[in-house]
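For this view, one protein chain was removed and the others were kept in their places.
Lettered A, B and C in written order, each chain numbered from 1.
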């Protein structure tokens, strides 16, 4: 490869041909930085996302649900690891990325700053939050950056299973006792608006949209994905016999799309800024686990060093 | 006061006249050491004794019972403080006594090394353990050492109230649902033998008995107190409709006393040695609270010193 | 539910939930005197809760079967969303500075609150207030003293105390919220006006923090929701523990 211009032309050509950029390819600094941030924040979201559902592992009301939820939380840890791995191919080690999370320089999806108050919240998260995440993530399976796209393919497969399980929980509750139905409705009441906010603010207000679109990091606008999600989800709520907590929600016969009421974007930005109901708790748990576990990681490092030294000596002696 | 011999004669005269020895009186070293140990271990028992019942404060099944139990645990803390105060009059500060507890050099009543597994255990402890403690303690209200005797008078008053409350719990349970009756019987099954062991091994095997009797520290033998307790308690169990877990227990028509089956003294010594079901937990909680609270006590000391220094300066300036 | 019932339950739940947190500390306090003090606090708060729950039952009136809900109904048989305490009192226990910080910020509210309530046009609430004022004065003296000792003690205690106040601050706003439920009660002289209570609270807190050489936090966004039955994640654990024995034996008496 000759000059930077040639490298950029080559890069642009790959992008234009909808081909994958791999770790060994040249890439603009901004592309690399944007991806590191996006992939890392996605990874952080998986890790932090273990907490609201992890909150119900010990209390799951049947052994089958306990097993399914445990498998889900385990998957989320795995997703986090894949994604940190993908981010590491761009040159930043996991430890540095975690440090950015712990010090607030990188964020995670704000949806996880809400509290899971009942067992039905576990169902609502699977149904709505994973549902919204899938909407956001399926397009990323065709993201220009290879390692990220491949991680997303693996993740999307598992996440659609999780979403079905969440919906199953809601279905059982809505067919169940009065108390179960009330629990399901209450969870929907609390998770609906935060879930549709997961797609981010209206495109008109979005900052990085265009460049990310051009680079194949983002494929669809926020509003388009949000609409897609709502159109898919309203019939599911009808099937459950539950009421979406939006009095303005109605079907526009002409367009065939559901029109929703005004979203409280002030609340959205407030939660982004760290004032969500469980924001402090999420970080305290994450940082607490990391700092509390430092002696364990140090021990593992020390042990590995001892083994390496012994192997070195064995090699020398041999 | 002239020579030691005169002091000893004076001391013996007080003892023989059943009068009180006060802190300012001369007393033999062995008398002082024995009392420090006995009073301190009594204090330790009150403090450690807060734990088995404290274990049910958050789960008491009615607000009235919650309040009564809270008051009881608070009283026990108070008893501990009175007793440390009494021991301190003999020259050993509380901090030193607590240190002896925390390092195992001084003990506490072994009865508190058993676990409270259900709400009924709270009733059983009040009924049986406080009942046995009262048997042991009422004679101490006439102990030769003044501060100890006076502390015991205050304590006995409150403890008989506690015992009645414990019996009330058992009464409600035994008149209640099948599950409540079963809970009460199960608690009696687990607390009976440990309670009658509270009086200590048979007099024939007791080490310090005679000297302590002569000094008015101990008034009655272990067997006598144990008999008294059993004679009082069996009719109470009958009233509750509960069965004492001793198949050999029967009334000796001739003597009018209840004869009990063999006591497992091996188990008693095993628990004394630290192998009770909750022995480790009791010490871990106590030592944990003490060590965990060191920074708090240091702060209080530092603050007091600052205030004293400021007052000194004010005094100098005035 | 009638506004007076919700209002009364808010105070009762505030007392009971705080008592429950304090009971968790007993046998774990830094010194025996504090095991005593905290259990004494809890005992007073349980007493307040019992009086308020009993009153709520009377105001709600007989149920379908003719019985009146008693204090234990409200404590053991309501679910999470029916508890309407402010979030401050349900926060999990942290270190002793956090326990004292929560207590102090609460007591500095509760004293002027109960003082104002001695003038309530509701005779029962006014009577509860008469007793609670005396108790709360002692509580505040105790928590104030500890804030000062810890704030002006050692470097470690100062840091812990400041951290505690900083973390707790976002839960203080909710103490002074009022909503439609309370507006008519305030107008009727039944409920204390939160604005007046807040003034005294702030004055007490400002003075105590200054004496303790601690910084007064700036007001930032406030957490809220408890008074509307929306709690934090730790609350369902608290409730589960508190209610487990009672609920295992429906209809039983103790």
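Keep in mind that, in the parts below, a residue touches a chain if its C-beta (ideal position, glycine included) is under 8 Å from a C-beta of that chain, and two chains touch if they have at least 3 such contacts.
Nothing here was measured: the structure is a model prediction, and the numbers come from that model.
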item	value
Touched by the hidden chain, restricted to displayed chains	A, B, C
Option from B:186, B:203 or B:231 whose C-beta touches the chain left out	B:186
Chain not shown: contacting residue from B:96, B:281 or B:298	B:281
Absent-chain interface as seen on subunit C, which is shown	79, 237, 240-241, 244, 247-248
Touching residues on subunit B - with respect to the absent chain	52, 55, 59, 115-118, 186, 190, 270, 273, 275, 277-278, 280-281
Contact footprint on subunit A, counting only the chain that is left out	47, 50-51, 54, 57-67, 70-71, 73-74, 77-78, 80-81, 119, 169, 172-173, 176-177, 179-180, 285-286, 288-290, 292-303, 306
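Note that only the chains that are shown with their structure count from here on.
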item	value
Common touching chains of subunit C and subunit B	none
Centroid spacing, where centroids are CA-atom means, of subunit A and subunit C in whole angstrom	37
